[in-house]
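Of the protein chains in this complex, all but one are displayed in their positions.
Chain IDs A, B and C follow the sequence of writing; residue 1 opens each chain.
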Amino acid sequence: MNANIVLSLENITKKYPGVVALNNVSIEFLEGEVHALLGENGAGKSTLIKAVAGAIPIDGGSIHVGGQTYHQMTPHLSRSLGIEVIYQEFNLVPPMSVAENIFLGDRVNEKRLVDYAAMNAKASEIFQQFDVALDPTSRVEDLSPAQQQIVEIAKAVSKKVKILIMDEPSAPLSVAEVEHMFAIIQQLKQKGVTIIYISHRLEEVFRISDRVSVMRDGRYVATRLTQETNRKELISLMVGRELKEVYPSRTVIPTETVLQVKNLSGNGDRDISFSVKKGEILGISGLVGAGRTELAMLLYGAAQIESGEIWVNGKLAHIRSPQDAIRHRIGLLTEDRKGKGLFLEMGVRWNISFPIIRRLSKRGVLDFQTENDIAEKFTRRMNIKTPSLEQRVINLSGGNQQKVVLAKSLAAESDILIFDEPTRGIDVGAKQEIYQLMRELSDHGIAILMISSEMEELLGMSDRIIVLCEGKLAGEVQKEQFSQDYILDLASGTH
Amino acid sequence: MSTKQIIYLALIAVILVGLALFPFMTQDDSTFNLVILVFLYMTLASSWNILGGYTGQTNLGHAAFFGAGSLATRLLWVGGFPAVPSILAGGVIAVALALAIGIPAFKLKGVYFAIGTLALALILNITIGNVFPEMSYNPAISDYQIVPRYYLFLGLTVITIAAAYFLVNSRWGLGMMAVREGEEAAESLGISALRHKLLALAASAFFAGLAGSAFAYYHVSYYLNMPFGPEWTFDPMMMAYIGGTGTVIGPIIGSIFFVGLKQLLVWNVGEYHLIIFGVLFILIVLFLPGGLVEAWKKYQRWFTRWYQRRNTSPRNVIGTGHLP
Amino acid sequence: MFEGLSQNLVFGILVGSLYGLAAMGLSMIFGVTKLLNVAHGELIMFGGYACFWAFSLLDIDPFLTIPLAMLALFLIGAVLYSLIFSRTIKLPDESKVKNSLLVAFGLSVILQNLALRFWTADERGVTPAYYQTSFTALEVRFPLVRLASFAVALIFLIALRLFLKNTYTGKAIRATVQNWEAASLMGIDIHKVYLLSFSIGAALAGVAGTLVVTNYSIQPAMGLGWTMKALIVMVLGGLGSIPGTFIGGLILGVTESATSFFINSNYREVAGLILFVLVLIFRPQGLFGTKES
Partner (left out) sequence: MKARMSIFALVLMISLILASCATPPTAAPAPTKAPEPTQAPAVAQAPEATKAPEATPTQSFPPAPEYIEIGASIPLTGKFGSLGSQVKVGYDYAIADINAAGGVMVAEYGKKVPLRLTAYDDESDPTKAVNNLEKVFSEQEVVAYLGGAASGMHAATTAIAEKNKVPYLGVSFAWWNIHQRGYKYLFSPFPKSPDQARDVYKALNELIPEGERPVKVAVFQEKTDWGNELGGLFKADAKPAGYDIVYYAEYAPGTTDYSTLIQEAKKAEADALLGMPSTPDGMAIIKQMSELGWTPKFTMLVRGPDAATWGENLGAAGDTVTMFAGWHYGEKFPGIEEINARHQAEFGRPADILVGPAYSCVQALADAITRAGTLDRNAVRDALAATDMMTVIGPVSFNADGTGNVLNPLVQWQMGKMELVWPLDQATAKLIYPAPAFDER
C-alpha cells in the first residue's frame, strides 16, 4: 500500500447553537485505502463529511488536500479537488435519465447543445467497467436503490474522483447487492481512489476496510488497522467503556396466548404466522428492509392487510385502522419516535393524554382534571424528568422522550405493545431504564413485540425471537436456541 | 444527421414557409387577429414555461414583464421613437425589472415565490393605473396595417420557441431542470440554483417583455395598466399546463388548443366556456400533470411496451457475477 | 387633523377585523391541510350571495343570515374537498401546496363564472334599515353595522379558539397540524380531520361573506381581491396562527387607512401588498409566527 496522504483534517470544529458537533477532529486518509469511519448515532460522522464536502461551513481547523490548505470548503471547491460524496439520501434528479444525472453540470464534449449520443455512450462505458447492464436512457425514478447507488458511483467516477465518501452505503441494499458494491469498491481502490466508508455495521467494516477510525460525541477517538483490531475493542472505543449490559430477568412464566397472527400478508410482507403469550417478550429480528416495521404497521392497522387473520384474546380482530388497533388494546411505539410518535411542539401532558382524549371528553368537551391526573400519574411512574407537564417534549432528552412515548401507550391501557427499535439513539443509562420498564410491563401480563437491530438487546430481552427475511418468516427461535450466528444466518437467508 | 432528422427539419421549414406566405392567402382581418392572438399566447406561454416549467418556479407575476415591455414600447413609440428600437427597449426593460426583483424574489421558496410574484404584479398593475390613468391610442391608427404586425408576431414566436429549445437543450437547461427537481441536490452537484433561476427568469422576462412590446405595437387602444392584469399571467400559465409544462412543445400545443377550443366553445356554448376551461384545467392538474404532451407520451409508451412484449429483452441488470 | 386621524384609525381597525375574519378560514385550511385555497375569495362571495338572497327574498336581517351562510358554505366546502382537494392531499408538502394552488385557481374561474351566470354581474349590497345608525364618541363615529361586524369577527375568533382547545375534535385537528403521521397512528382519522377543517374554513368564509355584503358590496369578480387580502393577513399573522391572523387583519386595516390618510387612497392596496412582500422576504414565518424547526 502506498502511504501518500491524500486528505488530512486538522482540528476541525463545528458548533451549532448549544452543541459542539465536531470538536477538534483530526484524521488522515491515505491514497487507495478503504478507510472506515465508525461511531454511534450523533457521534459526528455525517457532520464531518459534510464539512469535507463543503456542504456546511466549519468554525475552526483546516483541510489539507493535494498539498494545499483550506480553512473553508465549498461544494464547488471540494468537487474540483476530486472529492465526491454519496449521501444516504441520493442526490439524483428522479425524472431525468441516468446519463443526464451522471453528466449534469458538465459538458460532455465541446458542443454547445447537449450531445445525448455521446453522453449515453460514455455512461455505458462506465457501467461496463463495473459489470453492470444499465440503460443510460432509463429514468432514475424507475431504478431500484441499488441501481441508483450505481448511478451515484458512476457519477463520481465520471468526475475523476480521488476521494469517494460513502455514507451508510449498504443500508438500502440486499446481501447480494452489498457483495456487488464491495466488488466495485475493490476495483476503485485498485485505481488509487480513497474510499471513506461510513457504517455502523461492524461485519462490513471488517470485510472491506483497511483502516478504521472511531468517533464519539463529536470527537476523534482512535484509528486502528483493521487487521489488528477486533470487535470488542471497536465497540468499547465507540461507547467509551467496556460494554456490559445487564438485562433484567423474567419472573413470570407466560402461558395464555393473547395475539395470534395467521398467514398475514400485506405491506410487502408475505404469509406470516406467529403468536404471542400474555407477559411474553417476542423479539423480531431481520435485516433492514426485511419487513419488520412493515409487520408492525400491519398489526397496528396503519397499513392495509391483504390476506390473513389477526386474533386477539381468542377472537378474530378486524384491524383496518389504528383506531381499530387501539380498540383492541394494541399499542405501538414507532421506530421514528420524533417523526411519528410524538408531537414535539406540544407539552408532556398533551402527548400522554392525546390518544385517550376521546375517552376523556364528554360530548366533545374535554375533562381537563382527569387529563391532568393521568398525565401526572404516568410522568411519575415513568420517572420522566421534566420541569412541568406543559414542557414541550422537543426540549426533553431522547431517553425522556422515549419514556413519554411509553407513558402514552400505558395510559392507553394496552395489552399488547409493539416496540419498534425502542433504544435507538438514547444513552446507555436510559436504555437500562427502558429495559427495566419493559420487564415490569411483561411481568404485569402485557405482551410485548420488540423489533430491534441490536442483536445483544434482542437476545437479552426476548423470550422468543422470530426472524424475518425479505418479507417472509425465516424462522422462529426458542430461548434455548438463541445464538447470534444462527439468527444472522436466518436473517440473511443463507440458512 | 439521420434521414429522419432531415425530414423533420424539412417539415419545420415547410411550416415556416407556409406561415410566412399566409398573408398572401387571406385578407381577412379577423383571421389575422386570431392567428396573432395564438402567436402572442405561444410566446407568453413558452416564456412562462422557461421559469415555471423547466425551472419549477411557479411565477404568478408574468404579467409584470409583459406589462413592462408594453409600457416601455408604447411610451417610447407614442413619444415619437421609431418602432423597432421601441420594441427592443421593451424586452430590455423587462429583463431589467426581472433582475431587480429576482434576487429578493428568489429568497422566497415554492408557493411563497408564487404569491410573492402575484403581489408584485398587482402592485405594478395598480401603480401604473394610478400614474397613467389615460387611454393610450395607437399612433399609427390612420394607416394601420395588419400584415407587418403579423410578421412581427410570427418572427417573435419563432425566435422565442427556438430560443427556448436551444436554452433547455444546453447545459444550462439540464441545470435548470435539476434545480426544479431539488435545489439541494442541484447545489450539491455544483449547480448554483440562484444563478440558474436568475438566468431562467431573465430569459422568461425578456420574451414576455418582447411579447408586450409587440402587443403595444399591435393594439389600437388600451389603458396602460391593462397588460399588467392577472389574466396575462393566468391564461398563458393555463396554456402551458394544458399543453404540458417543462416541454418545448407543450406551450405551443396548449396555446393552439386553448385559443382554438375557446373559439369553438364561444360559438357553441357561449358564456359557459370559462367554466369548461376551469374544469379542464383542474382535471389536467389532478390527473394529467404533464398535460397533452404526457397524454401523447403515455399512448406512445403503451405502444412501445406492447412492441417490447413481443420482443422481450432484459434491461437494467446489475451484478451478473462476472467482474473483471 | 387629529379628529380625522382617529376616525381613520377606528375605521382601519373595524375594517381590519373583517380582513382578519376573511383570513381565518384560509388560515385554518392552510394550517391543517397545507392546501392553499386561492378560491377563498370566491367562497366569501358565495357567503355574501347567501346573505343577500336571504335578506332580499326572505327579508332576514343580514346578521341573522350568518348561520345560514355558514351551513351553506360548510356543505360547499365539504363537497369541494371531497371532489377536488382530497386528491391532492397525499402529495408531499411542496407539491401539495403548489397543486392545490393551481387547482384552486381553476376552481375560482369556475365559481366566478357560475356566480356570473346565476346572479349576473350586478353589484349587490345589503342595506338594512339601521344602516344609518351610528354612535359618536370623542367626535369619532362608530357606525352600528361596522361595530356589529367587529363583534361578529371577535366572537368567531374566540369560538374557534375554544373549539380548538377544549374539544376532542379541536384537539384532533391540532394534533394533525403538528404531526399528521403521529396523529394517524394514535387513532385519528386524519381524512375526516381534513374534510372537517376544510369545511370549517369554508364556513368561516361564509361568515366573512355576510359581513362583506353588509359593509361593502359583492359581485362575481370580487374573488381575487379578497383572496389577496386573506393571503396578506395570513402571512402577516403567521401561518396557521388563529389569533395572529386576527391581529394581522387589524394591522392590514390600519395600514390601509393610514395610507389613505397620509398618502392617497389610490395606494391603499399597494401599501398592503408591499407590506406583504416585505414580510414574505424578511419574516416569512409572519409577524407573530415562530420559526418552523
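Everything that follows uses one rule, which is that a contact is a pair of C-beta atoms (placed from the backbone, for glycine too) under 8 Å apart; a residue touches a chain by one contact, two chains touch by 3 or more.
These numbers come from a predicted model, not from an experiment.
Q: Can you list the shown chains that the absent chain is in touch with?
A: B, C
Q: Residues of chain B in contact with the chain that isn't shown?
A: 2, 4-5, 8, 11-12, 15-16, 18-19, 22, 25-26, 28-31, 33-35, 37-38, 126, 129-130, 133-135, 137-138, 141-142, 144, 219-223, 226, 248-249, 252-253, 256, 260, 263-264, 267-268, 270-271, 293, 296-297, 300
Q: Residue-wise, where is chain C in contact with the chain that is not depicted?
A: 4, 7-8, 11, 15, 56, 116, 120-127, 129, 131-134, 141, 143, 145-146, 216-217, 219-221, 256-257, 260-261, 265-266, 268
Assume only the chains that are shown with their structure count from here on.
Q: Which of line, ring, star, complete or other matches the graph of chains that touch?
A: Topology of the interface graph: complete, with all chain pairs in contact.
Q: Taking each chain's centre as the mean of its CA atoms, how far is chain A from chain C in angstrom?
A: So the centre of chain A lies 44 Å away from the centre of chain C.
Q: I'd like the Å distance between the centres of chain B and chain C, where a centre is the mean of that chain's Cα atoms.
A: About 33 Å separates the centre of chain B from that of chain C.
Q: Which positions in chain C are in touch with at least two other chains?
A: None at all.
Q: Given the complex with chain C, which residues does chain A contribute to the contact?
A: 300, 302, 321-323, 325-326, 332, 334, 339-346, 350, 354-355, 357-358, 361, 364-366, 394, 408
Q: Within their complex, state which residues of chain B touch chain A.
A: Per the stated touch rule, the residues are 166, 169-171, 173-175, 177-178, 181-182, 184-191, 314-324.
Q: Chain C touches which residues of chain B in the complex?
A: 58, 104, 107-108, 110-112, 114-116, 118-120, 122-123, 126-127, 130, 230, 234, 238, 241, 271-272, 274-275, 277-279, 281-282, 285-286, 289
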